[in-house]
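Excluded from the complex is one protein chain; the other protein chains are retained at their positions.
A and B are the chain letters, set down in written order, and residue numbers restart from 1 in every chain.
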């Protein structure tokens, strides 16, 4: 059966009532942003993945490629952003092959929103979708329940408030590519520094009309681990050897077996 | 037995396969069934639609009243047909379903071209599969919608055309040559009814050995189809009486 199974729902409710905790999915407590500029669009993300209070991955990738020139940044349930992105990416490529046209950002957006709406928010994917297509450059966001927004700049995830503060105060209409990249990485940094769920590095993707999309993996790495001030390894010989024994663990025996040649039925 | 089977399979094949010269015989046979059936007529007048059909009475023992040959699909759409009676009733039933589903979705009565188009598709479907046979009818469909009065005829192949006036069935040639004499821009429903009844009467000449009645259906400014009023009927009787003076047949009119 396709789709989500709810057969264990009642059992899980019962177990939860008994005090047994429900296992939690890895949520990308995240900061993701997007911003348009004159000839294109930029999206950016932090690289921290969390599982409850634990940092599950210090340098994960939250920027997904839907098609060569359409990228999206994901927040919410990590597995869901990963899978829904892979599915739409696949369908988008099939669609573009059957229509012999470059895929459009609105097509990706419509596929995503219809899929997410069908699952009524149970697929916890919050995405910023951006890209360039024959109709120009575009920037959208999609929520898990299937609603979409358009705007010159977007932010999503637990760090979206910090990021939005930066976007709201520094965005202006005639940004160029460098300005947009700076604005996006500043917004992500606001999340990295001020949001517990976000951290580590800044990934960035620039999509310009008439050019290939460029992914800047670890565009900024403001959290490089410092070299330890000194080495805490014990020098060889620190521990004295009091006694030495060598055991033979395997015995090898040789034996020759004589046997008749095997007969085979004709 | 072998002959029987090969004959049957030949007919089954013909339903789905074109003949070498590009014809679908089953559809043509269906048209043949229409050619020998009671005549039906539709006229689009300047202020309404008139539909008429010749009901052949196959037995003196029939009870006349409870056998309808002019039906309505919705209040604004009427149908008469020549050919197999149950086929026509089935098509009308389908038309009623279509009209109701349209109305429940859009809260508006279905447009006449819209309905005829859907019925055309439905009829066409019966020419595509070897498990079914085509409709053995020509259905004349009239109606009124927001864009005015319409008159169409659907054929067994599923094709349909719009008409000022049209006839089907055994007496169609006589009927058509009579219809062509009419001036539709000046023809009102009152005279249209009389002309339709006269034409059915004339067309019956070909079928003189059998008794008949005429079913009439009219749609005027109200936009609704109904049987002719008593006054309208009186005028029709009068015209027919003049026509059949000296004619010994008793052509009893039924509305």
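Worth pointing out:
Simple rule for what comes next: a residue touches a chain if its C-beta (ideal position, glycine included) is under 8 Å from a C-beta of that chain, and two chains touch if they have at least 3 such contacts.
Just so we're on the same page, contacts and distances are computed from a predicted model.
One chain of the complex is hidden; its UniProt record names it "Proteasome subunit beta", one of "E2 ubiquitin-conjugating enzyme", "Origin recognition complex subunit 1", "Proteasome subunit beta" or "Insulin-induced gene protein". For the chain left out of this panel, the touching residue among A:117, A:193 or A:216 is A:117. Considering A:150, A:196 or A:214, the position touching the chain not shown turns out to be A:150 (whole complex).
The omitted chain makes contact with chain B at the following residues, 104-108, 111, 113-114, 117, 146. Those residues of chain A that touch the chain absent from the view are 110, 113-114, 116-117, 120-121, 143-151, 161.
To be clear about the criterion, only the chains that are shown with their structure count from here on.
Note on chain placement: the centre of chain A and the centre of chain B lie 68 Å apart, centres being C-alpha means.
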